[in-house]
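In this view, the complex is presented without one of its protein chains, the others remaining in place.
Labels for the chains are A and B, by order of writing; each one numbers its residues from 1.
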Amino acid sequence: MEGVDASSIGIWGVPLAVLGGAIRISTPFLFVSLGECITEKSGRVNLGLEGTLVMGAMSGYGVSYLTGSAWLGVLAASAIGALLGALHGFLCGRPRVNDIAVGIALMLFGIGLAFFLGKPLIQPSAPRLPSIPFGFFSDSPQVRSALEVNVLFLVGLALAPALRWALANTRSGMVLRVVGEGAEAARAMGYDVLQVRLLATVVGGALAGIGGSFLSLFYPGSWNEGLSSGQGLMAVALVIFARWDPVRCLYASLLFGGASALGPALQSVGVTSGYYLFNAAPYALTLLIMVLSSSATEASADMPAELSVSR
Amino acid sequence: MSASASLGTAQTEQPDSVSKLALARVFRFFESLAVPLAALLVSFALFGVFVAFTGNSPLDVYAEMYRGAFGTWFSFQNTLLRAAPLMLTGLCTALPARLGLIVIGGEGALVMGGVAAAAIGPALGGAPPPVVTLAMATFGMAAGALWIGAAGALRVLRGVNETISSLLLSYIAIALLNHLVEGPLKDPTSLNKPSTVHIGDHNMLANTPGFDVHLGLVFGIVACLVCYVLMDRTTFGFGGRIVGGNVRAARLSGLGVKKLVIITCCLAGAAAGLAGMVEVAAVHGRANASLVAGYGYSGILVAFLARQNPLAIIPVSLLLGGIGASGGLLQRAFGLPDAAVAVLQGTLFVVLLASETYQGRIRLVPRALGGS
Partner (left out) sequence: MAQRAYESPFARRITLRLVLGAIALMAGIGCNKKTEPAAASTASGETAAAAPADDGKLTVGFIYVGPKDDYGYNQAHAEGAKVVATLPNLKIREEEKVPEDVAVQNTMESMINLDGAKLLFPTSFGYFDPHILKMAEKYPNVTFFHCGGLYTEGKHPKNVGSYFGYIDEAEYVSGIVAGLTTKTNKLGFVAAKPIPQVLRNINAYALGAKSVNPKATLSVIFTGDWSLPVKEAEAANSLIDQGADVITGHVDSPKVLMETAERRNAFTTGYHASQAKLAPKGYLTGAEWNWEAVYKGYIDTVQNKKPIEHLVRGGFKEGYIKMSAYGPAVSEEAKKKADEAKAALTAGTLVIFKGPIQDNAGKEVIPAGTERGQRDIELEKMAYLVEGVKGSVK
């Protein structure tokens, strides 16, 4: 063993990196999964949030670069997200149009458009979102870095329980759930089912757009075409994993973010073998938990009954 | 007024009625073409507007695309070459979709099929090439079948959503591929591009007679034809359609839904696995990271554009293969980004799905001919 100097934290770097990774990597998962959660509660699936995420990342970066304000970038990303959500919601409101298929189509469209329009943005550097140094109490630069928390993460952190509360206790939450549980009943109660679903998809898209802007404006913090390696798609999987509960979406995102940081962290302290398998661990874990928590005979009680994934 | 008159005569005169029926069928044929063709035109028009914004003439762009996709004999062969794997991965999504399942994990099945084929090929040593090819195809299809079959089995046995599980299985397959080609299956002489051992030039798949396109094209077309017969002309396919229509009804009528779902998913996976085998046996000669080229994901697009019809997959693959083959020309001739192709494909996909809502609602058939 070499001498441990002040800058080295050795094996303790692993849990610290997982914690830091959970905070850094989870935010896009969190926003997309919360957005998808709202959409799915209304009885519709938007599989296109990967495209929304990438469009959000591109447009957020572009606006931040042009205006010099990263927050305007976030705003733009959410507006673009809402627009793509509206397109999904509108198309799926037409008879005989399959929501999953439209989602896949919009994913392709969103990614293509983002790459197309994003070409001139690969080189320039845009202003990034600021972060709050929660690690100020510590002398250790590692701790300080791990606790450099972005405001968007805090927003997401607050949003999850707020959404859970709103779904259970507010009128709009109730309408959303009624529409998701039974379109006929909702119609009988006088609600415009399509309108509610359109709105739910718009909100979901806006949140996914914000998730995308986090990627380009904070971490890793620049625009390029490999920016998303399927975070938007995985976030949709996490909603099922989280059984349509916003707070569990938060836990799932944190878990997934931490698991993604595990591979590099282990290598940095010398655990080097089989890193491909480590990299695949989050996916295998998600699948495993889905298998264990599902049931063949009855649909999960948490699942909105109108959801096409359950049919 | 002449309509009601002819209606009257139709009831009395037999031959006239037959010709009317034929006429009605002709009308129906055009009617059915109208919606997808209109959608195609609309999306090309939308993309044209998009192109115009970049300062290029849409007509020039389309002329160049035609040249790059179908305009010369070699362009057409390029298109065929790109279409071949799309037919097989298209089936991977289309077959389960007939049962109401949305599988998006064709990429994983393709990758596993490729790895399995590349593993068995060199292991057979000096066996005659047809035997090697057969073994590679069998192993590739089996590995693919296992992958998508697992998603189907998880669906019916554990209620796990197949869209998500097949996606997760894809990510796992790609990680496995990397692990295997850089570890246990690595050819020690493949230094800077870790790969499995080459299957040997004599074992490479031949060209389709008359074309400079490998036999994968024939595999794709035959697979589409076989699947068409299976899904549309047999009791197996009939059962599948009932499941697709309504699972409860299918269960009540005593069909083995679980079995049907698992078998169909296995077939779907086998198709994508075969695509992986073709990539190894006809293009790369070995398995490596180049297997992950997105054919599996494009297959989803193919299946939906073909409205899950195995026969329609053939021309749709050609169309998408053509768009892909001409994409490079757009970059070189007009300076458009490579993503222009993805924008066009995305527009096409969105508009065609949106057009579903008009399917069967456009009536060209005059009421006199029985049009409703």
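One rule holds for everything that comes next: contacts are C-beta pairs under 8 Å (C-beta built on N, C-alpha and C of every residue); 3 or more make two chains touch, one makes a residue touch a chain.
It should be emphasised that the depicted structure is a prediction, and the values quoted were computed from it without experimental measurement.
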item: Visible chains that the absent chain touches, using the contact criterion stated earlier; value: A, B
item: Chain A residues that touch the omitted chain in the full complex; value: 2, 5, 7-10, 13, 16-17, 20-21, 24-25, 96, 119, 122-123, 125, 141-142, 145-146, 215, 219-222, 224-227, 229, 231, 260-261, 263-265, 267-270, 272-273, 275-276, 279
item: Residues from chain B at the interface with the omitted partner, ascending; value: 28-29, 31-33, 36, 67-68, 70-76, 78, 81-82, 178, 182-183, 191-194, 232, 241, 245, 279, 283-285, 288-290, 293-294, 306-307, 309, 311-312, 314-315, 318, 324-325, 328-329, 331-332, 338, 359-360
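Operating definition for what follows: only the chains that are shown with their structure count from here on.
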item: Distance between chain centroids, defined by C-alpha means - chain A, chain B (Å); value: 30
item: Residues on chain B engaged by chain A in the complex (per definition of touch); value: 100, 102, 104, 154, 156-161, 163-165, 167-169, 171-172, 175-176, 178-179, 182, 247, 300-301, 304, 337-347, 349-350, 353-354, 356-357, 359
item: Touching residues on chain A, where the partner in the complex is chain B; value: 47, 51, 87, 91, 94-98, 100-102, 104-106, 108-116, 119, 230, 233, 236-237, 240, 274, 276-277, 279-280, 283-284, 286-287, 290-291, 294-300, 309-311
